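I have a structure I would like to understand better, so I am pasting it below and will then ask my questions one at a time.
Of the protein chains in this complex, all but one are displayed in their positions.
Chain IDs A and B follow the sequence of writing; residue 1 opens each chain.
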Amino acid sequence: MNASSFDSKRFLGRLGSYMVLLVFALIAVYPVTRILTISLRPGDRLLSTSLALFPDDATLENYRVLLFETPFLRWLFNSILVSLVVTVTGVAFASTAGYALSRFKFAGKGAMLSGLLVTQMFPATMLLLPLYVVLINLQLLNSYLGIIIIYTATALPFCVWQMKGYYDTIPYALEEAARIDGCTPWQAFYKVIFPLAAPALVITALFSFMTAWNEYVVANVVLQDTNLFTLPLGLKLFQGSLTTQWGLYAAGALLVSIPVVLLFLVLSRYLISGLTLGAVKG
Amino acid sequence: MRSFSIFALLILLLSGCGSADDGRVKVRIWHQKIGAERAFFEDAIAAYNAAHTDRVVEILYRENEELRNLFITASVGGQGPELVFGPSDNVSIFALTESIRPITDVLPDSFLASFNEDGIVQWEGTPWFVADQVGNHLTYVYNKALMPSPPTTMDSLITILKQVQARDEVRYGLTWNYTEPFFFIPFLTCSGGWVMDEQGNPTLDNEATVRAIQFVLDLRDKHQLIPAQSDYNVAETLFKDQLAASIINGPWSWAGYSDAGVDYGLARIPRMDASSDWCAPVISAKGYAVNVNVNDEKLSYVHDLLVYLTGPEMQTRMAEEIATIPVIDAVRNAEVVQQNPVLQASLRQVEVGRPMPTAPQMRQIWDGMRGPYQLVMSGTISAEEGARRMQEEVEKRIADTFL
Partner (left out) sequence: MSEKTRFRLFLLFLLGPTIVLVLAVVAYPFFYNVVLSLSNMNIYHIRDWEVIGLQQYAAVAREPAFWSVFLKTIIWTGVNIVFHVGLGVFLAVLLHQKFIRGKSAWRVLLILPWALPQYITALTWRGMFTAEYGAIDIVWRQYLSLPAIEWLTQPGPAFAAAILTNIWLGFPFMMVIALGGLQSIPAELYEAADVDGASEWKKFWNITVPLLRPVMIPAITLGIVWTFNNINVVWLVSNGGEPNDQTHILVSYVYEAAFTMYRFGWAAALSMIIFFILFAFTQVLLKRTKATEAAY
């Protein structure tokens, strides 16, 4: 009697969990299906009274034009290049700086942590003008190096904090054990702690990637050659002050999100590899 | 550590990008041409580059607002493209910020003499800008399948639209964008009003503005011929779906209507019966200005390019292929223009249009009118209140710009 009511309660709990997930998944996906519909609609119409997923006159024309009659693939390549470099740099710098801030005591540590936060507090639009002057003087206008530096610096404060927070949850006993086994401080970090921080590294990588992937405002100022454009800049070419090529815009948006979804699929395996933490703690 | 060295290599590679220096003189243009006009422009530039081995022209599209801001930023920083293409509204701001040099530095009077007054834009007595077209004019666009002939007066507009709207499939007789005051100007002009006086002071809180607003509100509430809410995209979609029988919109939109399968006709926005004034839209020239940072060595290349891009030959081709209105009278009177029905309809509207004022206060006027116009159209405030608030908002904004 007792056991069966426990079972049905558990069953209801599970059913409830699935229902809630389903509702939120629908909410997350629905606007995306609207974008899909717009991309399949001929004649650049943003709006329609029809709520159908596939319009009656659905066509892949927008995708064809986008892939074969615009430099979309070139922009895709540029974006991937820039975003990957930013991701690698972001992970390398944030994982090391976050480690130092989590593990060691040194003068100015508190100041540095809040200093990183402080950099995020100034409205970014106002930084553009002076940044532009700096880039001109350093001759970094119209080069990827310029935006890579800016993107990495933009992503780092969050990534460092994120890494620091995660390292804080890893017991110090692990390094002590490694040091006793004869590891140098670098080895203790690189061989023991770094792999254990995989979930946080995934978040850092994803965040750095997204910072570079969707960024528009800075790229718009720095890059002035259509061949160097990243995807967000390229997509904006379809937008005029009043008229927008909605079909191309929407098709582009969906294609742009595919690499992100793929990246997330690949990385999410590591997001759940919390590994042996518990064993060590116990 | 291997990943780090690969990374260092990548950085080296990346910094090398973007400096394709091959000894050719580079002339850059930032423009805001869209759709068919952009395609035409790209072809024209490609042809120019093919014909010259010692120089290369590079073009970059930027949306109007961004183009203006980035150009000023770049120019103040001692950089920027040699030429900038856009509507004439930007001229006074460019001139005030000393971002451009007079067009007469580049083009001789003998060349400019053939242009009519629409084609050369002056501000404070100096010509700054040479146009390749005049336009941006709002026009009355009607669905021929739903209404065979367009009205010429506002009274007949109301009568005709009521008949059309009696049909089941038609939801609204007329529609337009309720969020931008640009679309309100025609109603203002035929009610006897205008946005500013000779000195650039706003003239919005008066009987004429109230009449204009009241007329629009009557169309919506008394005659129920226009939607209760609308913005640019709603208006566009209503007309493309043939749920609205007519729309007020500009030349940039027309090609989209035929693509959507609407058999459309163009006509002047009707005249007001009481005053018999035509409801005149704002018209503005679109053309080129020269960056103040262009040095004298490059000037001759810029000159050559401008003559190619704005000369009679190019204006004729543009009129023929993309139906823009030329600003050289000889071209305007040429047979290609006279025989083209779309161009003729366009020209008829432009003939009664009001040129966009070049005063820098124009930006504050648009920005100040926008809010009250939206409140009026959403039924939040009355016509009198709307006129009063427009004036107040504009005055505040103009005062603000001095600090």
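The working rule: contacts are C-beta pairs under 8 Å (C-beta built on N, C-alpha and C of every residue); 3 or more make two chains touch, one makes a residue touch a chain.
Keep in mind that this is a model prediction, so the values were computed, not measured.
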Omitted chain's touching partners, listed by label: A, B
Sole contact to the chain not displayed, among A:32, A:60 or A:73: A:32
Full-complex contact with the absent chain, from B:29, B:44 or B:72: B:72
Options B:179, B:242 or B:340, residue touching the unrepresented chain: B:179
Full-complex contact with the absent chain, from B:93, B:134, B:174 or B:343: B:93
Absent-chain interface as seen on chain A, which is shown: 14, 17-18, 20-21, 24-25, 27-32, 34-35, 38, 46-49, 51, 92-94, 96-97, 99-106, 109-110, 112-114, 116-127, 129-131, 133-134, 149-150, 152-154, 156-158, 160-162, 164-166, 168-170, 172, 185-186, 199-200, 202-203, 206, 210, 214, 216, 231-232, 235-236, 249-250, 253-254, 256-257, 260-261, 264-265, 268-269, 271-274, 277-278, 281-282
Interface residues of chain B (partner: the chain not displayed): 65, 69, 72, 76, 93, 96-98, 179, 227-231, 233-234, 237-238, 360, 363-364, 367, 370-372, 374-375, 377-378, 380, 397, 400-403
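Keep in mind that, in the parts below, only the chains that are shown with their structure count from here on.
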Rounded Å distance between chain A and chain B, as computed from the means of their C-alpha atoms: 38
Chain A - residues contacting chain B, complex: 42-49, 81, 85, 88-89, 92, 128-129, 132-133, 136, 141-145, 148, 220-221, 224-226, 228, 236-237, 239-243
Residue ranges of chain B in contact with chain A within the complex: 3-4, 7, 10-11, 14-15, 17-19, 28, 32, 34-35, 58, 60-61, 63-66, 70, 73-74, 77-79, 81, 232-234, 236-237, 240-241, 250, 252-253, 256, 259-261
